[in-house]
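Below is one structure, written out as structure tokens; comments come after it.
One protein chain is absent from this view; the other protein chains keep their places.
The chains carry the letters A, B and C, assigned in the order they are written, with residues numbered from 1 in each.
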Amino acid sequence: MATTTERQPSEKSRPRDLLSPQDYQEMLAQLYLARYFDVRLIKEKKRGRLRGTLYSSHNQEAVIVGSLFGLRSDDWISPIHRDMPAFFLKDARAGWRNKERIGMSIDEVCGQVWGRATSPGRARDNWSHIGSTRAKIIHSTSMLAGTIPAAAGVVYADRLNGGNSVVLTFNGEGSTAQGVFHEAINFAAVHKLPVITIIENNHWAYGTPTELEYSLPDFARRADGYGIPGLIADGQDVLDVYDKVMTAVEHARAGHGPSIVECKTFRAYGHGDHDDDRAAKYRPAKEVDEGRRRDPIAIMKANMVKAGLMTKADAKKYAAENKGASEVHDTDFPEDVVAYLTEGVTSALKAPVPSAEEGAMWVFREDA
Amino acid sequence: MATTTERQPSEKSRPRDLLSPQDYQEMLAQLYLARYFDVRLIKEKKRGRLRGTLYSSHNQEAVIVGSLFGLRSDDWISPIHRDMPAFFLKDARAGWRNKERIGMSIDEVCGQVWGRATSPGRARDNWSHIGSTRAKIIHSTSMLAGTIPAAAGVVYADRLNGGNSVVLTFNGEGSTAQGVFHEAINFAAVHKLPVITIIENNHWAYGTPTELEYSLPDFARRADGYGIPGLIADGQDVLDVYDKVMTAVEHARAGHGPSIVECKTFRAYGHGDHDDDRAAKYRPAKEVDEGRRRDPIAIMKANMVKAGLMTKADAKKYAAENKGASEVHDTDFPEDVVAYLTEGVTSALKAPVPSAEEGAMWVFREDA
Amino acid sequence: MASLMQTDATIKKNYLTALKEAIAEEMDRNQHMICMGEDIGLLGGAFGVTDGLQEKFGTERVIDMPISEACIVGAACGMALNGKTVMVEMQFIDFISCGFDQIVNMTATYHYRTAGEVAVPMVIRGPAGAYGGGALYHSQMNEAWFCNSPGLKVVCPSTPRDAKGLMIAALRDPNPVIFYEIKELYRKREIEEELESGDEAIVPLGKASISRAGEDVTLVSYGQTVWQCLEAAENLSKEGYSAEVIDIRTLVPLDQETIINSLKRTNRLVVVNEAPMTCGFAGEIMARISQEAFEYLDAPPMRVTRMDTPVPWVKPLELHVLPSADKITEAALRVCKF
Partner (left out) sequence: MASLMQTDATIKKNYLTALKEAIAEEMDRNQHMICMGEDIGLLGGAFGVTDGLQEKFGTERVIDMPISEACIVGAACGMALNGKTVMVEMQFIDFISCGFDQIVNMTATYHYRTAGEVAVPMVIRGPAGAYGGGALYHSQMNEAWFCNSPGLKVVCPSTPRDAKGLMIAALRDPNPVIFYEIKELYRKREIEEELESGDEAIVPLGKASISRAGEDVTLVSYGQTVWQCLEAAENLSKEGYSAEVIDIRTLVPLDQETIINSLKRTNRLVVVNEAPMTCGFAGEIMARISQEAFEYLDAPPMRVTRMDTPVPWVKPLELHVLPSADKITEAALRVCKF
């Protein structure tokens, strides 16, 4: 009894407790969406309908979904190579198909993946290097951690404009070694800017393990050098990610400044799909086995069953969890998820490739 | 009694307790040397015998002397603009005039200040931008914090060569905001490299106060983000600096890796002498008054008197403390200190300026 | 002295004041303009270009930044995303190297990679140039790095009027501009000029000016070395040659036409700048002219630049590696006598 009483208050105050059953359903749907996006791209590539390198977010979906879920539409985000689903999941609670929502449509995202003119950047830069001031997504370069200063600038300006949006930047744990990471977080801490730095700790930066990147096991400890909160979330549990990120968001929104949220997660494949074979060599098999076993979809379903929001039978219906891209089928996903992505893919395949002359355009804005 | 007993063990284990009375005398002498160097340069400039900007180390001498005092001759250092005396004080315990010691001679340092061919770099770069592989002093550029990576590299190589030297880098507190500071300390922490980062916290980075540079009052807390020791020393007390730096040195020498030692100190004048007038405007008078009152020479003398190493009468003999450069006279300094510096100045004034053609030399090493 | 200067209602102002006025006027006009840099607020800047600005516009619009050049540029970019125009001061232009990636990869390309969606109105400015004993890290002219990085405009004025006029134009331009201020000209009395304000003062980017008309040889330059060219032109006139001096003022975009028009008359070209020779902008002008106006050249185009060395500290060494009026005169004479 005593223990229960002790646990009650903290459990009661968890952000997740304000979520409705519909929210739980939506979160699960978004996990399916993120997973299916990844799986679908791999399939499209195998079918020869897609070129270029894929940086899989398989098994890291809970970080993306849980981080974005509680944001307001006027909040900003800055996803990187492993967060592709974030582009269409931003503000997705307002309806995936809602064209007015402050995120990208699946057509835009697929337009980017396929290098079509429907990409928000007209396919001038690749993969995750898109963004939009309308959708409030900061455009990244390839240079890791490179958008954190911009993120700080965005919310600095927003505060000056009378707003109180927050910004979430996504980063691999390896990227935290970059100098600009330090410069930007230091600046944000000095000015108490609402900058939340998500660290997706998947234990590998390409082929380099965390011990060679950082001297401590918990990347959240980077926060201690700035006197800001450093939270740790189970990155495979979307609700835990949600709790920790929302704690940071509320802290930021209240004017208390930046936080770091480390999400412990697991990279299911190689760094990019070109690296899958080699990853099998440099990464211990045991680690891979253990990692794969903690599938965010399965964990969410178990939580929902436990909370009485789903029957065990229903939980078995769409069995996408614990399956690799080659084992899983469309029938393992909700129909609307498959339909949504299929529309995106179809629209991309139909969309035109930008014309050659565009290569020379937009070096400068001419309306000086 | 109880309190005394409690304090005993830690006091007993302080590095200073292994110092001899002669060491105390030598430390004091080095404080005079550092102070007189600064004062003398200002006088030379006033007399029109010296050009260029002076970055005064007045009142910050205890940081320099206390940090260097316990180093071995094979240890490396990397001083910056406000540590000019460090160049000739490195290994000065081996005798200021000893040409074999692993530090720079006063002739070399004055040769640099006056831009003469006797400068170790033949006066090709200015002010503190000298160094020497013989003296084991890393040559800095102007870019703040820019030598910390090199410092890490130096000791990495030394370890590989079978050595166990440590390296001390000096940095203003403002410089800790640079990205490269983070990158280098992170690397040093990962490899447990014997890199000791001295932060000379004089509360101002040029005209910017610490609150705008960092979110915490103690810059030693930067260490927490790397899981390495972050020590704080009273930078006006040479013995306290010595204790803290030697603690870090022993930690490093034992293979436990890097530390940060923050020395709380006080900038007596402007950022450089060109800034003296403006500093009076941007810096609160109260802060200046309080800061000036804690003179490292006075504090050391008081400690020596307390320890019975100096009579009160002797302490009054060379009354350089608590005097600005314009109030203090040569007679306020020990004769050998004045003589040493005078020799340096005289040799510099006699030394030739490098010839114009040298400007085009040494872009590349030609013995490829 | 002040009263002396005000005789007949004209007040001549120096190059530094010109910049100061431009920035202050634009801060006043454009409520969405922000200034960022090290020591620019409370101190008013290392050279005083932003003196008084924070008092007038507050700490939120005039930000004293930590010593973090990369963050300063990147944060400015983020502010631009949210509708701001940002003036970024590099305490010395030499420190721009510490924010390099954020300039060439983040800022310069933003418009391009967003297919025109995002504009980044940003001016990165700072004291530049040698001849003052600043040594390797307080003397640089590193404009070539940015001229070779598509998406940046590059500006370098040589007079107070141009300093003010180009600064206003740069601050109103929707593109990022790297603005080289010649610190040896900041307080130079001999070049003081009367200044206009606001629209009247504007000097458009991308237009060269003819600093001295001439017929026998065209000396093309920008910044500090324009004054050396003018001195060389004096020397040359004593030797019987009439030199035209063109101050390009803007490097990117370059006003090639003015140079070619001059060459049509003079048929001889000497290009001068104080940056290292290899891949410097002097060579760029020679390359363009050789390709585009080969038929007008009656002699080899020549350049007078810094040698391919850093800028050394002590005076004789510094002068040895840098251009001078004498070196320009000599080059021009060789070209004239070819």
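Keep this in mind: a residue touches a chain if its C-beta (ideal position, glycine included) is under 8 Å from a C-beta of that chain, and two chains touch if they have at least 3 such contacts.
These numbers come from a predicted model, not from an experiment.
Visitor: In the intact complex, which of the depicted chains does the undisplayed chain touch?
Guide: A, B, C
Visitor: I'm checking contacts with the chain that's been left out. Which of A:P149, A:G174 or A:G291 qualifies?
Guide: From the options A:P149, A:G174 or A:G291, the contact with the absent chain belongs to A:G174.
Visitor: Identify the residue among A:L160, A:V288 or A:V363 that touches the chain left out of the display.
Guide: A:V363
Visitor: Touching the absent chain in the whole complex: find that residue among B:H139, B:H256, B:R292 or B:K323.
Guide: B:H139
Visitor: For the chain left off this view, which of C:Q31, C:T59, C:N148 or C:S197 is in contact with it?
Guide: C:N148
Visitor: Go through chain C and note every residue touching the omitted chain.
Guide: Here the touching residues of chain C are 94, 97-98, 100-101, 104-105, 109, 112-113, 136-137, 142, 144-145, 147-151, 252, 275-276, 278-284, 286-288, 290-292, 294-295, 297, 299-303, 308-310, 312.
Visitor: Spell out, residue by residue, where the missing chain touches chain B.
Guide: Residues of chain B in touch with the missing chain: 120-122, 124-125, 129, 131-133, 138-139, 141-143, 146-158, 160-161, 179-180, 183-184, 186-187, 190, 358, 361-365, 367-368.
Visitor: For chain A, which residues touch the unseen chain?
Guide: 51-52, 115, 123-126, 129, 141-144, 174-175, 177-180, 205-209, 212-214, 278, 282, 353-360, 363
What we mean here is this: only the chains that are shown with their structure count from here on.
Visitor: Averaging each chain's C-alpha atoms to get its centre, pick out the one most distant from chain C.
Guide: A
Visitor: Would you kindly tell me how far, in whole Å, the mean C-alpha position of chain B lies from that of chain A?
Guide: Each chain's C-alpha centroid was found; their separation is 47 Å.
Visitor: I'd like the Å distance between the centres of chain B and chain C, where a centre is the mean of that chain's Cα atoms.
Guide: Going by mean C-alpha positions, chain B sits 38 Å from chain C.
Visitor: Scan chain C for residues touching two or more other chains and write them down.
Guide: 65-66, 68, 70-71
Visitor: Any chance you could list the residues of chain B touching two or more other chains?
Guide: Only 177-180, 212-214 qualify.
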